[in-house]
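Missing here is one protein chain; the remaining ones are kept as they sit in the complex.
Order of writing sets the chain letters: A and B. Residues in each chain are counted from 1.
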Amino acid sequence: MNHEPKFPGMRSVEDEKSVDGLRLTAHGPGSIARVWAICAKDATQELRRRIAIVAVFFFAATALALVSFAIGPFGLPEEDRPPLQAALLWIILFFAAATGLPRAFAHEEETGTAFALRKTLPATLVLAGKTLFNWLLFLAIAAVTIPGFLVLLDWRVGSPAAIAVTVLAGGYGLAVVSTFLSALSARSGQRSVLFVLIAFPLLVPLLLTAIAATLEATRGDFPWMPLRVLIAYDGAATGAAYMLAGAAWED
Amino acid sequence: MKFLKLLLLPYLSAVIAAAFLWPEPAEGFLGESSRIVFFHVPCAWTSTLAFLVAAAYSLAYLRRRNPWHDDIAAAAVRIGLLFGVLTLVTGSLFAHIMWGSWWNWDPRESSYLLLVFLYGAYVFLRASIEDPERRARIAAAYALFAAVLMPFLVFVAPRITASLHPQTVINPQGRILMDAPTKTVFFGALFGFSGLFLWLLSLEARLERLSRARRNARPA
Partner (left out) sequence: MVSSRDPVSTTTLTAEKLDKSFSGPPLFSGLDLRAETGLVAVSGKNGSGKTTFLKILAGLMRPTAGRVLVERDGRPLPEPERRLALGWAGPDLALYGELTAEENLLFFRRAAGRQTSLEDIRRRLSQAGLSEASGRRVEQYSTGMTQRLRIAFATLFDPPLLLLDEPTAGLDAEGRAMALGVIDHARRHGAVVVASNDERDFVAPEQRVELGGGGSREP
């Protein structure tokens, strides 16, 4: 297998100290403020546009109602309910998030604001800011869905603290992966289909683990094992997203 | 590569013949069905190898931006997809013989299905981007991102629930539970399939490079 003379983007390892496409440079102490600025900007945009946010919450509410109607009348025995409830919770959360999270980068590309953003910030910070926003959005969805679950599906939770931690950790993983993949799919045709396809294989392990953790929490045990896996997943995804941010969102 | 091709034909023929004729069927398996291990596992191994190759060349592409590396990565994933599907099919046949159902949602099965989905997603991702530079870069980023999350895909699901899957060839004690003839054919098949992979990869990668050259040569 021979080597061809390289042609696209001549910046190779010899030319630069930082390896382009794989972010290895460190960021200064002001980075947190910058990340927060992006998150706040996204939030302001979404809140002013309103339609998008409303759609996401409306979806969650509708899905919740549908599930309640579907499960309620069948009168499942007590023992069978927890696994089903745990799975359904995360399915609803995932799909509600899937209507909102992928738009992180898509909107920037559609409206042409991506140029201004790219001109001012490195990809890693943009990714971090949008991930933060998506995480907060997810937590907001959960804050609405879970009480609904408690009421409509008579969900009994043994360990609320464990549920909270699971939602935080699982939501974070979902946010990191979704935001990164949103950057990858932002400029392609069939964007929404593409997003679901590339996200599905990577998110299933996360969802399964979150469901397992939720199930354990419902039974009153603190789900140490699944949580450890979730944290590991979150860490791995964060590291990978940080390193590959430049490659995902340049040019 | 020509040498490899000429060698592969008699070698793999010998392996296949041996798989059916030489070792005795293993205990605990229905009829001759244990012979599937000579095909099913090498397919699984090959698709995993394909993924590793794709990840390695994706990394190489991002560092050097050499389009040939992208050709190889893309080719590797396509071949991985092929062998992944074959793994699922052979596994399904086996499941039908042993337990009467084509699919059991066994965690190991399911995580393999996810892997095949991943390959398919990569191919779809590539297909959705027109610009060759961007396509190569985005595909490489996806391959590497997926590579980092792969362990969770492959190892997590089986841990969370119990498994129907026959005990793996390499078990926790580190010993290989096969008799000599089986071992020989098994590793022979593994080796042969790897060779097959290399040859197919070479073909596919060169094909990719040719079609890229043709696309570039076309007037705008």
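By definition in this document, a contact is a pair of C-beta atoms (placed from the backbone, for glycine too) under 8 Å apart; a residue touches a chain by one contact, two chains touch by 3 or more.
Just so it is clear, the structure is predicted and the values come from calculations on it, not from any experiment.
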item: Sole contact to the chain not displayed, among A:A61, A:L121 or A:A232; value: A:L121
item: Those residues of chain B which, in the complete complex, touch the missing chain; value: 131-133, 215-216, 218-220
item: Residues from chain A at the interface with the omitted partner, ascending; value: 7-11, 15, 18, 25, 28, 30-31, 33-34, 37-38, 41, 44-45, 48-49, 111-113, 115-122, 125, 250-251
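FYI, only the chains that are shown with their structure count from here on.
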item: Geometric centre distance via CA averages, chain B-chain A, whole Å; value: 29
item: Chain A-facing residues of chain B, complex; value: 62-68, 72, 111, 114-115, 117-118, 120-122, 124-125, 128-129, 133-134, 136-138, 140-142, 144-146, 148-149, 151-153, 156-157, 159-160, 202, 205
item: Touching residues (chain side chain A, partner chain B) in the complex; value: 1-4, 6-13, 19, 21-22, 177, 180-181, 184-185, 187-190, 194, 197-198, 200-202, 204-206, 208-209, 212, 226, 229, 232-233, 236-237, 239-241, 243-244, 247-248, 250-251
